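Excluded from the complex is one protein chain; the other protein chains are retained at their positions.
Up next, chain A:
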Amino acid sequence: MIRPKLKKQTKSFDSRLLFITLLLLALGLIAVADASAPQALSLFNDKYYFVKQQLTWGGVGVILLFIVSRIHYGFWEKIATPIFWLSVVFLVLVLVPGLGTTALGAKRWIVLGFLRFQPSELTKLTLAIYLAKVASRGKSTLSFIVPVVILAALIMLQPDLGTTLITVGIGMAQIFYSGINLFTIFGFGALGALATIGLIMVSPYRRARFMTFLQQSQDPLGKDYHIRQILLALGSGGVIGTGLGQSRQKYLFLPEAATDSIFAIIAEEIGFIGSLVLIIIFAAFIYRGIAIASRAPDKFSQVLALGLTAWIGGQAILNIAAMVALVPLTGIPLPFFSYGGSSLVMILVSCGILLNISRYTHGERRKN
C-alpha cells in the first residue's frame, strides 16, 4: 500500500514504541535462554527447553501484536463489558477444583486441554479496557471502584498479592487520570491500603514474607534465602557484570531464576551499567506510553493508553523494586523478560493496542 504523504501522521505507528517493544522482546528471549538453561538442564535434560516455549509464545504474541495494531481501538470499547465479565468468570473458574491447577500453594492457572493459561494476566487487560470505557462515559466514582474491588478480591483468593497490587495500581492510575475528585481517590486509596495490610496480616505466609522484608532493612543478608540469593546475584554483577552467560547464581542457587527473579540474573551478567541501560529502556517505554496517552484522540483511548502503560511500566518497576529490596517479594513477572506465556502474550497484545492508538494521536511531530 502506498501511503499518501500528507496523511502520514494519522496512519503510521509510533515506530519508537514498536522498536522498544521488539527490543525488549528480543532481550527478554535472550535472558530466558540464558537464565533458564541450568534449571532446564536439570529438569528436562534440555537446556533450551524453556526458551523454546518462550519463543513459541513470543511468536504468537508478535503475530497478535500486529493483528491488534490494525484493529481500531474503538473495537475494544464496544466489547469492553462482555470481555471484562468473561475474564471475571475465568477468575472464578480458577478457584473451581478440577479446572484450576494448584502450584506452589496458589491456584493461578486454568487448564483447557493442552492450553494452560493464567486468567489474571487477561484481567489486567480487560480491566484497563473496561475502566477506559467507564471513564469515557463519565460515570460515577463507584463505577470505577467496584470492578477493581471485584477483581482484586478474586485474585487475592488465588492468592496472588503481586497481581492484585498491579491490578489495583492500573485501576488507581486510570481513575486518577480520569479526573475523579482527589479526595474521593485518597479516601478509597486509604481504604485499599488498610485492606492490603489486613490481607498481609491474615495469611501467615504473607506475614512471614512481609516481616522478612521489614527485617532485611536492618539485616539485608539475613534469613530469607530468596532475597539473599537475589542480592548475591546483584552484588556479583558489580559495575560491568560477570559477562553474558557467566552468571553463577543461576546454577540453582537463585529460586525463580527464569521467572520472577530474572532481573537478578540479568544484573549479575551485565552489571550496574547494563541494568541501568535496561531500566532506561523500560523508562523510555513508559515515556512513549504516556506520550501516546497525552495525545490520544479521545478519552477512552487516553485512559486506555495510560492504563496499559501503567500496567507494563508499573509491573516492571514493582518487579525490579522487589529485586533491589525496596518492596517485599510478591511474585510478579518482569514484563518481556520473565518466562511465562500468558504474561508475554497479553503484554504484546497490549502493545498492539497502544500502537493502534498511536496511529490516531495528534499534535506530535514525527521525526522518523
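What we mean here is this: a residue touches a chain if its C-beta (ideal position, glycine included) is under 8 Å from a C-beta of that chain, and two chains touch if they have at least 3 such contacts; residues count from 1.
Methods note: contacts and distances are computed from a predicted model.
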item: Among "ABC transporter permease", "Multicomponent Na+:H+ antiporter subunit B", "Penicillin-binding protein transpeptidase domain-containing protein" or "Sulfurtransferase complex subunit TusD", the UniProt name of the subunit that does not appear here; value: "Penicillin-binding protein transpeptidase domain-containing protein"
item: Option touching the unshown chain, where A:Leu234, A:Ile262, A:Leu329 or A:Ile353 are the choices; value: A:Leu234
item: Contacts of chain A with the absent chain, listed as residue ranges; value: 38, 42, 173, 176-177, 179, 221, 231-239, 245-246, 248-249, 251-253, 267, 271-272, 275-276, 279, 282-283, 286-287, 290, 293-294, 302, 306, 310, 313, 317, 320-321, 324-326
